[in-house]
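All protein chains but one are shown in place.
For chain A:
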Amino acid sequence: MMDFINFYLVPGITLGAIYALGAVGVSMIFGILRFAHFAHGDLMTVGAYFALSAVWLLGIPALAAIPIAVALTCLVALFADRAFYKPLRQLPTIYTVIASFGVALIFRSVVQLFWGTESQVYSVGFQKPIVLFDSLRIATRHIQIILATAGITLVLHWFLHHTQMGKTMRAVSDDPALASVAGLDPEKTIRWTWIIGAGLAAIAGVFVGLDTDVHTMMGWNLLLPMFAAALLGGIGKPLGAIAGGLIIGIAEEICTYPFFGESLISPSYKSAIAFVIMLLILIFRPRGLFKGRLL
């Protein structure tokens, strides 16, 4: 039982937290800007590398570099929106979707150009896990990631339900035409969507780097589970995306647990779990768990 918690459940929740933070942005961008942002994974990579530079240049721990990474990634996202997505806003969304593939390639290539293609780590050395109740062993980084994600979820919930901009974002996501009739400013709402989406993507990128390593394909590789999480939670439902991320992360990890003496599936196939969940959701519950928008 303890093995299950130590080696499957806690890493599953950690992985789920990372998916969740990325999926919030995917879900909000889909809900408000009405397009699937395929550069979101690479935005995560950009955030992780900004933090890496801060770690190298300032000698601070990766967690302390998060505010710098968030600020710079938000600027990059706002620039990308102004330069690449805004000119396409009045055209059918497929133009913007294809453009986001191009932006993803630009992000990745720029990262490779400046930081190289080698994998990097924020810190070297072995961190002793925290031992609770004699047998529960949790890595410090896992505790940090899970607690930070829980805190972010609470703040996000408060923001969306108790601030004017949060309610505006939910209103635009519900019905953009009515929001415009109500006189709400769409461009301001879009800016805030990028700030929150990119900020959380940067945090997720740093968490991936903390949990494993930083490499240029890290964000692109996480795109499928992030989209699956956003669909599972319901498009345009940020808190649904968090629930979706956690479910997919946990499902991916515990599917490899030897419940009946053998793993349910081989660990090398665990990334297929997100794909299977995405297919099932699209077929049987297309509005997701939190009744989001239909695709």
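Criterion: a residue touches a chain if its C-beta (ideal position, glycine included) is under 8 Å from a C-beta of that chain, and two chains touch if they have at least 3 such contacts; residues count from 1.
Keep in mind that, in the parts below, contacts and distances are computed from a predicted model.
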item	value
Protein name, per the UniProt record, of whichever chain is missing from view ("YeeE/YedE family protein", "Small ribosomal subunit protein bS18", "4Fe-4S ferredoxin-type domain-containing protein" or "ABC transporter ATP-binding protein")	"ABC transporter ATP-binding protein"
Contact residue for the chain not shown (choose from A:A64, A:I94, A:L132 or A:L178)	A:L178
Which of A:R108, A:R170 or A:K270 contacts the chain that the document leaves out	A:R170
Touch list for chain A against the chain that is not drawn	164, 167-168, 170-171, 174-175, 177-185, 291
